[in-house]
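Every protein chain except one is present and positioned as in the full complex.
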Amino acid sequence: MDLKDCFVVEAKMALPNQFFVGRIGSRWIIAMRDQKKIMGLRCEKCGVTYVPPREQCHRCWSWIADNWVEVGTTGELVNYTVVRYNDKHTPKKAPYVLGQIRLAGADTPLTHIVGDVDPADVYPGMKVQAVFADGPVNTLMQIDHFRPL
Amino acid sequence: MSRYYGTTVDDIFDTMPERFQPQEAKDVDVVVGYECGGEGGGKWRLKVREGAMAVEKVEGDLGPCTATVFAADAETFIGVTLNKIAALDALTSGKLRITGDASLLMNLLPRIFKPYRVPGPAPVTARDIVAGMADRFRPDKAAGVSLKFAYDLTGEGGGRFTVAIADGRCRVTEGLEKDAAVKMTMEASTFVGLMTGTMDATAAFTSGKVRIDGDMGAAAATGRYFDRYVPPDAPRVEELLSLKKVTSIDQRFATGPVMGKWFAGLRERKLLANVCPVCRRTMIHPREVCASCHVRAGEYVELGPEGYVTNYDLVYYASPDPLTGAVRDTPYACAWIMLDGASPEEAFAFEIKKEDLPRLKIGSRVRPVWAEKTVGSFRDLLYFEIID
Partner (left out) sequence: MQKHRKNRNVAIIGIGQTALSSHKEDQNQVEMVAEAVRNALEDAGKTIDDIDCVVHGNMELFEMQFQPDMWHALGCGSYGKEEYRITTGGTVGATLVCASDNLVASGLYDTVLCIGFEKLQEGNTTGGITNMADPLWFRNLQTGALTSTTAMELIQKFGKERVLRAAMKYRIMMDKHAMLNPRAHRRLGLEYDQMETLMETSPQLVGELRLIHMCSQSDGACAMILTSEDRVREGTAKPPVWIRDHETSHREENMSNLYGARKPKSTHRDCAERLFARNGITDPLGYFDVFEMYDPSAFWAVDWLGEFLLLEGDEHLRLLEAGEFDLDGKLPVNPSGGVIASNPIGATAMLRIAEAALQIRGDAGGHQIKKEVRHALASGFGGSLWTVLMILEKEPNW
């Protein structure tokens, strides 16, 4: 097969999008924004408090949209990874720590950035505290990051 | 007067001057006619020229317009303006009609006018907000805090107040107490904007709209101890969040030898096809395998260059580019062309020269027009033109 005419065409894949958080998600973010509170939704049947909250328990399929509970703004780092490369899609400059934090009262961990600490000093079980953003961000980054307690 | 969605058609036009953004209208020269039927309707003529606008209500004929909008009734006009009625539905059902340059209306007007907003209920004053501060106080957030700060709010609806936080309690008094840790001076309207979240605090501070005398840190801390202010007569509409983004992914595609040969053919101003050894169909653009016969097509032929049109699409409405929002010049035509030498089912689709559109017919004979410099890309072929 004659390969002499092979070459590469550069293109862009367009991805304009708008993500609607929904009623539950909006309430969750607004509580963090306006009251600096972190909320979860609890399934009494399974005994699980979900953070981030969801309107239906996916295990037992119960409707839990009204069972709001407040969870703490501090928690424990379940586990973590250190991101060591840069890409236009990553939220921070490398190296930064991406952790799973189980807040006090929550049964599911929340993925977020752990900052104000040297990645080498991070360990599973570390106690961390939410640091809220100052103005309205209206996304998960209403919590700016977690820092060691 | 016919009020729909809390306002009138007249108000939309009355507010046009204050919503006009002259910096966006620098090269604009248009006349837009509006005709709204029924009660509360009327005719208006909008002129935009040399960065200035004039709108007037008109009796009788609107005269020549670049584009004209017809709304069946006031409800339709107001509803579509406020996005309460989908423009698409109104256009489809005929309750909204546009003659003339429709793309003008869709692209230009939203650019040169700020969106219309229904005037709200009686505006809240700074005084109202300060009065309610004690109710919004969060003792749990102010544990162990002892702070006194003052506001000097100038202008209408303003006043002078001191807020004292101590022992988990908050007290608001009139006047400026001398032992306040910090005094913040600003216009009452600025205070209202900051408290209702319609004005960005950082911008207000940076642009000098707020003056701080005393402890900067204390000034910054004040917001922490209170819940956000919510206007009492604001409708209890649930705030729903959304996040809008325009992202793209860079891609690199390998042509492979078959498509590569096609582009090489373009570079030499040739329209190549490859031929299936079994069914003899000429595939343009070439594909490695004939899908009907499941065999490799290794033989290449040159088609055309001339051919005739079997079908065509005259495009009046061009979808905006998803990344840039740019809209192609319309009308343009994409035609299906049977190039000389092609097998009967294999047409080649490409664009037709803009000047030839008025005389384009099924059966028109056409020939390709090449770019001055061909490099082996999509842009080597400019269009096909009709052969006289």
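Which chain is which? They are A and B, in the order written, and residues in each are numbered from 1.
Everything that follows uses one rule, which is that a residue touches a chain if its C-beta (ideal position, glycine included) is under 8 Å from a C-beta of that chain, and two chains touch if they have at least 3 such contacts.
Keep in mind the model is a prediction, meaning the values are calculated, not measured.
**Q** For the chain that's not shown, point to the residue among B:L88, B:M216, B:V295 or B:I387 touching it.
**A** B:L88
**Q** Which of A:E55, A:D107 or A:D144 touches the chain that is not shown?
**A** Checking each option in A:E55, A:D107 or A:D144, the one touching the absent chain turns out to be A:E55.
**Q** Out of B:V118, B:V278 or B:I362, point to the residue that touches the absent chain in the complete complex.
**A** Looking across B:V118, B:V278 or B:I362, the contact with the absent chain belongs to B:I362.
**Q** Among B:R19, B:K47, B:R97 or B:R367, which one touches the chain that has been omitted from the display?
**A** Answer from the full complex: B:R97 touches the omitted chain.
**Q** Among B:V118, B:V278 or B:A349, single out the residue that touches the unshown chain.
**A** Only one listed residue reaches the unshown chain, and that is B:A349.
**Q** Across the whole complex, list the residues on subunit A that are touched by the chain not included here.
**A** 9, 11, 13-25, 54-56, 58-59, 61
**Q** For subunit B, enumerate the residues touching the unshown chain of the complex.
**A** Interface with the chain not displayed, on the subunit B side: 86, 88-89, 91-94, 97-98, 102, 238, 240, 242, 247, 251, 253, 255, 259, 284-285, 291-292, 310-323, 334, 336, 338, 342, 344-351, 362, 378.
Operating definition for what follows: only the chains that are shown with their structure count from here on.
**Q** How many angstrom lie between the CA centroids of subunit A and subunit B, rounded to a whole number?
**A** Comparing mean C-alpha positions, subunit B is 30 Å from subunit A.
**Q** Taking the complex as given, what residues does subunit A use to touch subunit B?
**A** It comes out as residues 1-23, 25-26, 29-30, 34-36, 135-136, 138-139.
**Q** Which residues of subunit B touch subunit A in their complex?
**A** 141, 197, 200-202, 227-228, 238-257, 260-261, 263-264, 321-323, 376-377
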